[in-house]
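Left out: one protein chain. Kept in place: all the others.
Moving on to chain A:
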Amino acid sequence: MRYSAFRIFREGLTGNKGWKPVWREPEPKSEYDIVIVGAGGHGLATAYYLAKEFGLTNVAVLEKGWLGSGNIGRNTTIIRSNYLLPGNEPFYEFSLKLWEGLEQDFNYNAMVSQRSILNLFHTDAQRDAFVRRGNAMILAGADAELADAAQLRRELPFLDFDNARFPIKGGLYQRRGGTVRHDAVAWGYARGADARGVDIIQNCEVTGFDIENGTCRGVQTTRGAIRAKKVAVCVAGSSSRVMEKAGMRLPIESHVLQAFVTEGLKPVLPGVITFGAGHFYVSQSDKGGLVFGGDIDGYNSYAQRGNLPVVEDVAEGGMAIMPMIGRARLLRSWGGIMDMSMDGSPFIDKTHIGGLYFNGGWCYGGFKATPASGFCYAHLLARDTPHPTATQMRLDRFMTGNMIDEKGQGNQPNLH
């Protein structure tokens, strides 16, 4: 069923009786060409692009819980491509271009809103670093625009420009950045994949891999064994737990990241704003709530909830750039589990086990990457060669010395 304004009109006149469930609930078959483990945003996007771009539809997506129950519905919904390094920036720009055409592509309203992202800077040295980053973005085909304090005073008069400790000297805009209704991304990809014949199987936990002579032939699940020519793991947050079943140790620690939303307010924030001296980012949802977050808690966790010191740190970051946020009442806070990799960058790669593929290590940047992650993973699965924008996201890059360390922090996951 194609969605359109006409369809809404017609259904409105006929008692809304024509709407159908958006995807099927099939029983797992005994064998598929490709089994994707994890029906989060990335897994569903992978299935969608496998079917749509590469013509592979004998595919199953297995999900331990319910569809989209992980970080696709927990993130702060920001999309952007303001990275620096050659291993990352073309990939994220590819992702942003996919976001721009996504709703027409999968015929689903994901409320993609390119309302801009602004990274504030507070010192001359930071300005220089942002100029460099902006140039790197432009070289990769993205957009970047440097704004001085006078311009920002006109556009965002509520910021605390004369803060004694962190005065705002300007910012780097990416006007094409913005926000997306995150859960709709899962529904849209699931619907598009299902319509092309992909089986999305919920409440089906993978309990083991069938590895014979160094080749993965399928998976054991709570709903029986499923054979597959290729098994594609896509379970960021739980990557170590799943890959351990295949005997692998990963360059990943799992950490908890908290997010917050206030009560609904009248429109006050035109786009996404980030603090340059601490870790704080904020946008306003279409319902009016201020959606914001900051640092990860910093210790290994699978708890999906964090602790108070980070709540305080995030609140301090907010107060430092826009004191008016202190008048808003906090409505909800929650946590999600991140694959924090050793260099802060992700993996889309084969493993040393034949037929077993791995996608993970997204740190807290997985949401914006969803379309390109799915596309590049599908490319790797279909053609066995990496997509041109994802050639450096290798699992063995720490052994070969080809880290993609945007912040230059070294192998300390809680500092990325």
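The definition used in the following text is that a residue touches a chain if its C-beta (ideal position, glycine included) is under 8 Å from a C-beta of that chain, and two chains touch if they have at least 3 such contacts; residues count from 1.
Here is the rule we go by: contacts and distances are computed from a predicted model.
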| item | value |
| --- | --- |
| Per UniProt record, name of the chain withheld from view ["1,2-phenylacetyl-CoA epoxidase subunit B", "Glutamate/aspartate import permease protein GltK", "Heme exporter protein D" or "Sarcosine oxidase subunit delta"] | "Sarcosine oxidase subunit delta" |
| Identified contact with the non-displayed chain, of A:A5, A:A125 or A:M399 | A:M399 |
| Per the touch definition above, residue among A:E63, A:E253 or A:E406 touching the missing chain | A:E253 |
| Sole contact to the chain not displayed, among A:T77, A:S95, A:T221 or A:S240 | A:S240 |
| Touching residues on chain A - with respect to the absent chain | 238, 240-241, 244, 249-254, 298-303, 307, 309, 342, 398-399, 411-414 |
